[in-house]
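Please find one structure pasted underneath; my questions will follow.
The complex appears here without one of its protein chains, the remainder shown in place.
Moving on to subunit A:
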Amino acid sequence: MASSEEDGTVEEKENNNKKRTKSALVTAWLTFYNIAMTAGWLVLAITMMRFYIQRGTHKGLYRSIARTLKFFQTFALVEVGHCAIGIVKTSVIVNGVQVCSRIFMVWFVTNSIRQIQNEESVILFLVVWTVMEISRYSYYTFSLLHHLPYFIKWARYNFFIVLYPLGVAGELLTIYAALPFVRRSGMYSMRLPNKYNVSFDYYYCLIIVMLSYIPLFPQLYLHMLRQRRRVLHGEVIVEKDE
């Protein structure tokens, strides 16, 4: 998962100056990016809370935040670029799968299938995503600024234990609720005969997406658990005094 940086550094010793300015620029960009994303998801969280407090219902909540959500979730594609270039030490595949699944949910499920926008499961995964992203981006921000409060680290590496499964439940329930509407409308589907000699049934595609959670979710969850053990490991040992 970590990019192999050992090989490159030997040759770059002579370009030390160049490297320092480059990494200062990179740090500046990453800090800006993470602050912006933290702010964006905070705005989403506050808007959602205000809506619910004022209206007392979750109906129409999705519509009110739809544009902001789409903007900030889509912008997260930039992170895949970060991993690919190597300025962030996460595997492109791990990050890519997460971002793609989010973008799929936002653009191809909730955005296009209006009838399910008021489902409770949508609110469930929106809340989960908001809490997760705020803790994740603020963790990155504070790490980059070298002033990481322990509670943020704690939040980032502990919230997911409950929130991941809840989020998955929200997403799966939403897709499941969308199935009958997809079947009826035949959206995004292509039938034979056609000149490209191909067919595509969005209904079955969604079913396959739901099934793909079975192999993918445990892997991501275990990955996070391993990360958690690695990052919080030090503290645990000191406290337990073994």
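Observations on the structure shown:
We adopt the following convention: a contact is a pair of C-beta atoms (placed from the backbone, for glycine too) under 8 Å apart; a residue touches a chain by one contact, two chains touch by 3 or more; residues count from 1.
Keep in mind that, in the parts below, contacts and distances are computed from a predicted model.
Per its UniProt record, the hidden chain corresponds to "Very-long-chain enoyl-CoA reductase" from the list "Very-long-chain enoyl-CoA reductase", "Prolactin receptor", "Tryptophan--tRNA ligase, cytoplasmic" or "Defective in cullin neddylation protein". Only one of the listed residues, A:53, A:192 or A:214, touches the absent chain: A:192. Listed here are the subunit A residues that touch the chain not shown: 192-199.
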